[in-house]
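Here's the structure, in structure tokens; my notes come after.
One protein chain is absent from this view; the other protein chains keep their places.
This part shows subunit A:
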Amino acid sequence: MLRAIGKRDRDIFEEVWPDKRRIVLKLLRQDTVSQREWQDLFFGVHFVCLWDEKGAAKIYDCLQQDIVEFIVQAQSQVQAQRGEQALLATYIVEWRKFFTQSNYLPLPFRQLEQSPQVKPSSSSSTSASASGASTSAAAASCSNNSSKTGPSTSAAAASTSAAASTTASSTTAAAAAASGSGNNGSSTTTSKKNPTEDSPVRKLMLDSWNKHIFHDIKHRLQDSAMKIVHAERNGDAYDAQLVVGVRESYVNLSSNSEDKLEIYRENFEMAYLKATAEFYRLKSTEQQQENGVLAYMKYADSKLREEEVRAKRYLEPSSFSILTYTLVKVLIVDHLNSIIAECPALIRDYETERLNLMFRLMDRVLHGVGVEAMMGDLQRHIMSAGLADMLSASEVITQDSEKYVERLLELFNKFSDLVRNAFNDDPRFLTARDIAFKTVVNDTSVFKMELPTSIANRGVKYTAPESKCPELLANYCDMLLRRTPLSKRLTSEQIDARLRDVLLVLKYVNNKDVFMRYHKVHLTRRLILGTSADSEKEEDIVEWLREVGMPADYVNRLARMFQDIKVSEDLNTQFRSSTSRHDAINIKILNAGAWARCSERVSVSLPIELEDYIPDVEEFYKKKHSGRKLQWYHHMSNGTITFVNNFGRYDLDVTTFQMAVLFAWNQRQHDKISYENLRLATELPDPELRRTLWSLVAFPKIKKQILLMEPTAIASPKDFTENTMFYINQEFAIVKNGKSQRRGKLNLIGRLQLSTERSQQEDNQSIVQLRILRTQEAIIKIMKVRKRMNNAALQGELIDILKNMFLPSKKMIKEQLEWLIEHKYMRRDDDDINMFIYVA
């Protein structure tokens, strides 16, 4: 070879290259190349580049010619195929051969990479669409790869994983070829990067292929591939490998290192999407018409899955999301209305499986349009079904709190199950359920509670009726916490579970303050009468109420009530040890602020025995707590008396008022006493006396009453006159199973009256009154912090503060704002009527 030195440049190329060119052609044809020939080629390229100034360009031009020639040959072979499968098969064979060689052939020509002469010609051969990007990429790789041996680390390394694995498999093939052992493309995976990937020669090969063969037949290729996919969708025989092969050629053909999938995306992916959409556009309409919407949902679901699996075979991962989008559009969105139209019926029939299917389909639709429609259907169904259910049972449930709460809970559980089974407890459906539950619970069509107001209530003329639900919930709580047949029947765990259920329902109640009020009244009765079934549970539920967000001052007051009872127990122990006379006396000293608002005190002339005790108790208390005096609340006091007659001896639980009435006969047991005389003897106010007498002549559910009256035909306590006569029933006995008992215990207290008749009317008024005060208090609290605030923001914060007690109506807020402005707590901004300013 050295003799070539000194010759002119042109001669060196012309002398050396024809020989080497044969080797190049052999390589292109995949003929066997010996180790020696392979080495010669390296040497030849190096030699020409070294001694010939323009050697690199010459080699490159020559190489290009050879490659194009080869490709043209391959093209004619492919084009000769008529059948689709044959065309694809031939193309794939030719392409694979060529592609394999595109990994080896560049190796000997690495020297060209350093030559500036190669660059311009490379850009000229690039296909028009990719020219700009690929030129700069090639330029970048040329300068980057000045170290000849190291694997490419240029930015192009960041390619998709699939592209990486295909190139990685050819790396081993290249390595095998480099060692001269042969050129069969065995593919195993390695993570190494192909060193030839960015070489200009490889680029030349791929671009040439693209230009001379691919460009002409790509439509035929795509069409053929899509026909195979179509056949597969129709369940016909097919050769999946052909489609995969075509796709691979699309992916590998790209020489654009920044976007390796460009050719694939613009051609193959687009064709695939189009074919898919067309196929299912026809099929979906056909399926729906033939089999109905319900069957169609199943079809759509299965096809979506099927296509996802198919996409994994035929498409690059980058295409999955757009394919899914296309499928959802054709299979679901285009049929949205007819699918949604089935939803109400499915909810009505509790078709959880189908609903679940529908939900899964709708959940794929962007922006949740379908899901929203389903939520609306669910909400409407729960509302209407819930209300209808309540209404149909209204006769029972308005009377019986247990039945009401149980029915309500049954309803809740039913719909919660539906949301769980059909909608996987999806938060959006849980919200829809909650909104519907709220409507059912706060509905006033089954039973309502009027909240009357008085003129004293600062301009509030009337209030809207409210649901009675909180009252019934409180009643149910009372049944569980008091010693009742219900609470005796249940285990402790069952009672806990039911109390939890009550709190669950309470969450949906708007007027929680009504519950609090009734709960407190019931608790007061239980504590005064000592009828709690389990005092620990009583205190538990107070904490639970705190946990569900009941206002702290309310909960604190309940806690205070328990404290009072405990302190009173200690006091009783001390009192009894201080004197031996009063073993039968219990006192309960209450903190006035903590307990249910006590009405005005009622005077009563106590039995002499009791009159004796009272000063002792007062004296004792004064010694214990100086500066305090006791105020007796005899309408809450109660006791047990022993009633003895000719027939037997009975222990009767009675109120102090009942006691006072019965003691009137102690000295004259056979007398008939007139109403007027009883009034003088007991000193009870008229309404209290009437009520007390009525409880003794007509106590519900007992066979023999303790008092009898004359005339007997009196229907209500209002009909007592001054001259109505009362006398002891000498035949009185406790009747059990139709037999009169000689001994026994009977409770005549019933529902302990916590208030007098007049103050009972005030009860509901006071709820409204309290709301007004709470609203004012909250407004001032907010304004004190904010100083300036507009109407909308104020209302928002106000509702946030008050929602755990009640939902203030817009009207009430407005009225209270006016009241506060009028009383100079705040004022409106002079310029903006909706802006409030706090006045200190």
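Just so it is clear, contacts are C-beta pairs under 8 Å (C-beta built on N, C-alpha and C of every residue); 3 or more make two chains touch, one makes a residue touch a chain; residues count from 1.
Rule of thumb we're sticking to: contacts and distances are computed from a predicted model.
S.K.: Which listed name, "Transducin/WD40 repeat-like superfamily protein", "NADH dehydrogenase [ubiquinone] 1 alpha subcomplex subunit 13", "Centromere protein H" or "Anaphase-promoting complex subunit 11", is the one UniProt assigns to the chain that has been left out?
M.R.: UniProt lists the chain left out of the view as "Anaphase-promoting complex subunit 11".
S.K.: Which one touches the absent chain: A:Tyr350, A:Tyr621 or A:Trp819?
M.R.: Touches the omitted chain: A:Tyr621.
S.K.: From the list A:Thr32, A:Ser577 or A:Gln631, which touches the chain that is not on show?
M.R.: Answering carefully, the residue with contact to the hidden chain is A:Gln631.
S.K.: Looking at the full complex, which residue from A:Met659, A:Leu678 or A:Met826 touches the chain that isn't shown here?
M.R.: A:Met659
S.K.: I'm checking contacts with the chain that's been left out. Which of A:Gly235, A:Pro485 or A:Gly593 qualifies?
M.R.: A:Gly593
S.K.: Could you pull out which residues of subunit A are in touch with the chain that's been left out?
M.R.: Within subunit A, the residues touching the omitted chain are 528, 530, 553, 556-557, 560, 584-595, 598, 607, 609-610, 613-614, 617, 621, 625-634, 636-646, 651, 656, 659, 662-663, 665-666, 669-670, 728, 730.
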